[in-house]
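Apart from one protein chain that is not included, each protein chain of the complex appears where it belongs.
Order as written gives the chain letters A and B; numbering starts at 1 within each chain.
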Amino acid sequence: MTDARPLADRAALARIARRRRGEAAFRTASMAAVVAAVAMLGWLLVTLVGSGATAFYQHVITLDVALDPSKLDPTGARDPAELQKASFRPILQSAIYGRFPEATGRDERRELFALISVAGATDRLRRMVRDDPALVGTTVRITAPVSDVVDQLLKGRIDRKVDATLRPVSDRQIAWIDALRASGEIKARFNATFFTATDSRDPELAGIASAVVGSAMALAVALMLAAPIGIAAALYLEEFAPKNRITDIIEININNLAAVPSIVFGLLGLAVFLSFFGLPRSAPLVGGFVLALMTLPTIIIAARSALAAVPPSIAAAALSVGASPVQAVFHHKLPLAAPGILTGVIIGMARALGETAPLLMIGMVAFVTEIPSSLTEPASALPVQIFLWSDSPERAWAERASAAILVLLIVLGAMNAAAIFLRQRLEKRW
Amino acid sequence: MTTLGIFLSLIFESLRFFAQVPPLDFLTGLQWSPQTAMREDQAGQSGAFGAVPVFLGTLMITGVAMLVALPIGLMIAFYLAEYAPARMRAAVKPAVELLAGVPTVVYGYFALLTVGPAIRGFAEAMGFAVPTQSAVAAGAVMGIMIIPFISSLSDDVINAVPQSLRDGAYALGATKSETLLRVVFPAALPGIVGAFLLGVSRAIGETMIVVMAAGRAANLSANPFEAMTTVTVQIVAVLTGDQEFDSPKTLSAFTLGITLFVVTLILNVIALIVVRSYRDRYE
Partner (left out) sequence: MVNDTALKLDVGRKFSEAAAVGGAVIDLAAAKAEEKAKFVCRGVRVHYGAKEALHGVDMDVPDAGVTALIGPSGCGKSTFLRVFNRMNDTIPGARVSGSVLMDGADIYAKGVDPVLLRARVGMVFQKPNPFPKSIYENVAYGPRIHGLAASRGELDAIVEGSLKKAALWEEVKDRLKEPGTGLSGGQQQRLVIARAIAVRPEVILMDEPASALDPIATARLEELIDELRKNYCIIIVTHSMAQAARVSQKTAFFHLGDLVEFGDTRAIFTNPKDQRTQDYITGRTG
């Protein structure tokens, strides 16, 4: 073994070093791509949480308001209907002016009044009086949201150091706010409004309730239509249809439909359901129809592959004990394929929930201030609500849009987690 | 079934549109301003329905999106298929696919509120004035959305390349990256082209991101940093709000819709055929 010679000469070694560096560079680049993609996802989520998490709490102001009968009920009749029509604005003004008597100028008072969410506070007062007309003449303590600008300031979204002319709150206002905050009259609390209220012109009073209900209704319609039709179509295509050119074309068609832009489904909905059948605009019913059309291919494809994954031996066994082909499918294959089908349905529904464009087409972009109670009433949907809010320039809207996105993502996450859970159980079976 | 339905109803509406606006103007006109054409006296005024700027905007944004999605998506596929240890692969693949599960309205919001201002800030630091809404902002975010389409499909395709080809290259003394780039990649190319086409079709049909982040002005410009409009944006712009069903404005949206439908359909069919013939080759 004395004539041992090296495996390679110098030149080859130099070359291999260069090739190895190329190899390492390529490998690093491929890892960098993964890191980049995951980082983008992280950036997205961090941005959303950073800008949206604060929407889940809100600052409220506690005020003692004298329900002055001379302003609310000049006739003294205490007629509930008349009381509801009364303007609560003046007594609210007196209450806040009373709190800071040193503010006397017109501008000063206007700025002072702007600290409160006027619509929120008067609404509360009106409701109190409606529930108990005897309150008129007494002084009540109410808790109402502060205006969105104050809220944003207290959440640190408005820079106090910026020149006063460049920020939406004046130095005076900041002094008042700090005083109220120090005395505990302004405090932060959980923002229940965001979940119970409908859309509003004031961000501090806006909530996602109508949008959530609209989405739920549309999704229910879509589920009711797409799931049975999709599963039936899949059963037919997979189990009973003859394999010929026509079913071949249908199959290609279904695959293509899954890739048709969603906005085209919206156009179809507009042309067919609204223009041709004359169904109402903005209705969850139509939204559901459109979403059903859109998710149908997804469900059919998923259901077919779930059916195809059931070992043929199971159907053969059923047939061998004398079951009819239909019985074999319904008694044996379908139950075994059920988790897979369900997974497909959930994934399809999750996609439908996040879909916005087709809903814009059929007019589900209305400004809806009431929770829809039937399928034909105008409604919004959660993603559409996000779209609408993100169009508004105020910071408070962006905060709410982010928060609505967080809610949407959490729901989607839950749906997908359910789908994954089901899929894993399915995989364990064989 | 439904394809036919879509096709017929869209054809019907577009025929009515072309009854009012000459097809040649639509395809070659350089000015798009359906709003002004709404007025009776201006209806059919030549040039108002020239769709060229709209098509160009679509092309530009799709281009930017693919510029982002293709390299990143492909590199991810390479990593997943050839480098990632099994455990890493099991973690990374679903993480990347999460990107596809995010609703597009969320991407639109992200583009509008985060990426757009970031690009503008960066451009200002470099001494350019760039609007928040720009083809680049919309395209880049759309690219992020399309990454998983490219990476997942390409990963499948690369995995379908027979191991014997890799062995052949390794046995000749090729390194992993040499094997990948010069043997596996060319072998997988048809499938990757299919994935690319599907990505393009996605990008063309994507609506919310561009509606929120690309702007609505029909600019005829080659500068991707300008606000630009796309087919989908115009459909939304024209059709949201009240409208009569017979105005050329409304009908123009349907015509854009059918253009979109036909183009994406063709892309999908080609992609499907390419991928399928590729699969057959290695089975």
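We take it that contacts are C-beta pairs under 8 Å (C-beta built on N, C-alpha and C of every residue); 3 or more make two chains touch, one makes a residue touch a chain.
Remember, it's a predicted structure, so these values are computed and weren't measured experimentally.
J.: Among B:D155, B:E178 or B:E206, which residue is in touch with the absent chain?
T.: B:E178
J.: From the listed residues A:I16, A:A103, A:A241 or A:L279, report the one that touches the chain absent from this view.
T.: Of the candidates A:I16, A:A103, A:A241 or A:L279, A:I16 is in touch with the missing chain.
J.: What does the interface between subunit A and the hidden chain look like in terms of residue numbers?
T.: 1-8, 12-13, 15-16, 19-20
J.: Would you write out the residues of subunit B that touch the absent chain, in ascending order?
T.: Listed in rising order, the touching residues are 86, 162, 164-175, 178, 182-183, 186-187.
Here is the rule we go by: only the chains that are shown with their structure count from here on.
J.: Compute the distance, rounded to whole Å, between the mean C-alpha positions of subunit A and subunit B.
T.: 24
J.: Can you check the complex and tell me which residues of subunit A touch subunit B?
T.: Touching subunit B from subunit A are residues 19-20, 22-23, 26-27, 29-34, 36-38, 40-41, 43-44, 47-48, 51, 250, 252-253, 255-257, 259-265, 267-268, 270-272, 275-276, 293, 296, 350, 353-357, 360-361, 363, 365, 383-384, 386-387, 390-391, 398, 401-402, 405, 408-409, 412, 416.
J.: For a test of understanding, state which residues of subunit B touch subunit A in their complex under the given definition.
T.: Interface residues on the subunit B side: 1-3, 5-6, 9-10, 12-13, 71-76, 78-80, 83, 92, 95-96, 98-99, 101-110, 112-114, 144, 147-148, 151, 175-178, 180-181, 198, 201-202, 204-208, 211-212, 232, 235-236, 239-240, 245, 253-254, 257, 260-261, 264-265, 268-269, 272.
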